[in-house]
Structures are given as C-alpha cells and as structure tokens.
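Have a look at the structure below before the remarks.
All protein chains but one are shown in place.
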Amino acid sequence: MTNVLEAVFAILIFPGGLFVLALGLLLKGVDRKVVARLQRRVGPPLYQPALDIIKLMTKETLIPDTANEVAFRLAPVLGLTGMLVTAALLPIGGVWNGVTGLGDLLVLLYLLPIPAMGLMLAGGSSSSPYGALGFSREMCMMFAYEMPLIASFLAVAVRVGGASGPFLSLPAIMDYQFQHGPLLLDPVMLPAALALVLFIPGTMGHGLFDIPEAEPEVIEGPLLEYSGPLLAVFHLMSAVKLVVVLELAVALLCPNPLVAAGGGGVLVNLLWHICKCLVLLMVSVTCFRAATGRLRLDQGFSFFVKYTSPLALVSLWLAFLLR
Amino acid sequence: MFPFLKIMLRNLLLGPSTDAFPFAPAKTHENFRGCAVFDPEKCILCGICHHVCAAGAIQLRPSEDGAGMQYLLWHNSCVFCGMCAHYCPTGALTMSNNWHLAHTGAEMFSNCISSFIPFGECAQCGAKIQPRPQAIIDKLGVRSPERFLLCPQCKRQSIVRNVAQVRSTRRQENP
Partner (left out) sequence: MLQFLSKLAARSPWIYRINAGSCNGCDVEMATTALIPRYDVERLGCKYCGSPRHADVVLISGPLTLRVRDKVLRVYNEIPHPKVTVAVGVCPVSGGCFRDGYTVGADIDHYIPLDVIVPGCPPRPQAIMEGVLKAVEIWRARLEESVCSHS
C-alpha cells in the first residue's frame, strides 16, 4: 500500500508532477533567454513559458471537422502522462532513488518514445496534410535516434555490470558510479556520453533536428491543428520531456551528489542536480539551437545512423571487451 | 573549426544590441520621411499636390456654399513618396520625420489632415480667386504685387489697359 502511495506522490508531486513541470518551464525560460543573449538580443523574461501556458488556457479550442476527436483530444494527455510517469522513475543522485522495483532501463526505453507517439497520434488524427507529414517525419526521426539511445543504454549496462552480466536497474547504475566515479570521466564511456548528448536535441527537435515541427516547411507539423488548452498540454509535455531527457543523461553519466544525504544535504544535492541539468541544457540544447539551422529529413536520419550510432556502438564494444 | 563558437562567445561578452524602443523613444534620422505636414496658411489651392500624388491620398473638395475648398490628406493612403512636398510651390506641404501613426480601427476615418481653405477675393471686382495669403504675396507676387491680387479676368484687363496705355503714349511721341 505504501508503495502505491509513494508512486502516486512521485508521479504527481516530486520528482515527477509539479516539480518537473515547474523545473521544465524554468529550464525552457533559461534556454530562451540564453539563446537570445547568444544572438545579441534581450530575450523574454524567465517566466515567459509559464505566461504562454496561461495564455493558451484562455484561448478557444478548435477541432477540425474531419479530425478523429477522441484521438485528437487524447494525444497530448497521453504524451504528458507518459512523461510524468517517466520523470517519477528517474532517480536523482543523493535525493531520490526512484520508485522501488520500477526504475529500470528497459521500462525507460518503452516510456521515452511516448511523447513522440503522442505527437504522431496528434499528427495522424488531425486530418491535416501537414500533420500527416509531421507524423511521418517524427516517425523517421524516432527510428534514427532510438538506435544510439539503445546502444548507449546497453553500453552503460554492460560497463556497470562488468563480469556479472549487464545491469539494467537505474539505482544499481547509480551505486556503481558512487563507488567508481561518474561514467562521464570513464574513457570507455566517452563516445556513448557524446551520443547521449546528441540524442537530446534529436529527441527534443531542436537545432539541426527541428525536422518534425519545422515551422516554415510543415507549419509546426503535428501541432498545426492544435489550439488553446490542448496546445498548452503539448507545451507542458515538451517542457517535462526536456527535464526527463536531461535527468536521464545526468543519471546515466554523472549522478554523484555534492554532499552526503540527510538534513540540508538533500536540498544542496537537489540544487546541484539542477545545476548539472542546466549545464547539460546549455551544451546540448541552447548552444546547439542558437548556432545551427535545420537539416533535411534524410540528412538528419543519416546523421544519427552514420555518426551518433557508431559512437554509442564503439562504447558498447569497448565495454564488452573490458568487462 | 567551429567558427560559430567564437561568434557566440563574442556575442555573450558584447551583450544585447537591442534598442530600448517601446520603453524609450527611438532614434529617428531627421531626413526620415514620415507623415506629411500641411500648413493651411501657405496653401494657394494650386492642386499640384493632388495632381502628383501617386496613391491618390490628397483630395480637394469644393465646399457646398462655394466659399472655399476642403483640403484632405489621408495618412492611410499616403505612401510617403514626398512628391507633393517636392512640387509644392509655396512650401505648404512638408514631410516630417514623425512615424508614430499606429492607431485603432475606430480612428480609421479621422486619421487625415483636413482643413478648410477659404477662397480669396479679387481686389478689383470681388470675384472668388485662389487664396492670397501674405506669406505667398511676399514670395511669389514680388514682381507686380497689385496684379497678383486680381482675378484672371481683371488681370487680363489690367494687362490690356497697360499695353494700350504704352501704345498711345508712343503714338503721341512719334506721330
């Protein structure tokens, strides 16, 4: 019973739910502000994403006559719930060890594509030709970026497991790093770390990989027909997804807490965790987004197949050899 | 390799290059062609501005009682080409550098220069002629100030009278 309560608390309040929503909107605000700064602009205030959400709540919801209404309404909710559950599963070093018995890499592999699925459902059910285009682009990109993700997950699991076979449990991966130092500093894991860092803009659709929602090409693709609160849910979903992928990369590469847990240590560790997320955000999203344009779909696809996947595979191979 | 990193670093250090405009007045060049400004004191109703206006923004409407003309310049049609100001013989029309023209839809039909210009009167017969403000008399009518104030008919008569006078004096001198 307590386990269920714990899971509900984790999904709705902390570390999923409210905490992740607030953190996601804040990170988005920081991202926009820093991109503006990099382009020599002033940029919006940090709380602008929250204002956007409030604004969208006041707007009218339009649903196309030809759309499948159930799927159309379900898609954003599906994406957001999937991401909230994922956020609850992710452990934070020195603060939270995940819901007991649930967090493991295979579950994450199933949960991570849910927002993309939501977008695909949205694009498919909106009956707009641009939505359908966005749907096919999103699916192509998903096939492209899932490969390096799986390979780097496996690399981490094999490296952590050593001779006793791969470890898929996230708490075990964190324990290994608490004892042996973060995987980010492990030369064997460096290519996989790079692949994970490149996976983040790929899955968020930023910079080079802004392909499924390309505004001038397919007019925001799957989101084209959405307005009002449903669009707000999509924006919340993307905010939570940003936090989830950042937290995932932090958990896999460098979850080490700053001080021992207990007392005020939890708060310090939480801040430290957010700092790590911010640094990763700057590297993999903000600078990337500010400096790059958009690739064509085939270029984006072959980028992941040609460069990112081999990086992760190299790590996997090395980890396998050195186990 | 990666020249954009250098550019981004420089941008970070240089800081924003944004104008403070909505919160502070924007810098405007003094030769900026903004909305036209009309000085009814100088207008002689010659109509050249109406003739050259490419967008048809200038209208001259005779008033019903025939006492003058209604001069209208619609800012919502004006394309700021400046031809009217260029051709205006008296400098009644000039281009200012004021570009604060945004207005609400309710003000659509009031966003114009509208002024009534009364006709002048012929100094001799009292017929309606184009206005003859003092500023214009000083500028255009310096050669023959008294004839400048006459209506075309009186002007013609006065010229004929002058010519006849000159001829008769000549005849008296050389019979």
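Just so it is clear, A and B label the chains in written order, and each chain counts residues from 1 on its own.
Just so it is clear, a residue touches a chain if its C-beta (ideal position, glycine included) is under 8 Å from a C-beta of that chain, and two chains touch if they have at least 3 such contacts.
Fair warning: this is a prediction, and the values are worked out from it, not measured in the lab.
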Full-complex contact with the absent chain, from B:13, B:102 or B:142: B:102
Among B:9, B:55, B:137 or B:164, the residue in touch with the chain that has been omitted: B:55
Residues in chain A touching the chain absent from view: 32, 36, 39-45, 48, 51-52, 54-55, 57-62, 215-216, 219-220, 223-228, 231
Chain B, residues in touch with the chain not shown (by the definition above): 16-19, 21-22, 26, 54-56, 74-80, 99-105, 107-108, 111
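To be clear about the criterion, only the chains that are shown with their structure count from here on.
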Centre-to-centre distance between chain B and chain A (centres being mean Cα positions), rounded to whole Å: 64
Parts of chain B lying in touch with chain A, wherever the complex brings them together: 4-5, 8, 11-12, 14-18
In the complex with chain B, residue positions of chain A that touch it: 36-43, 287, 290-291
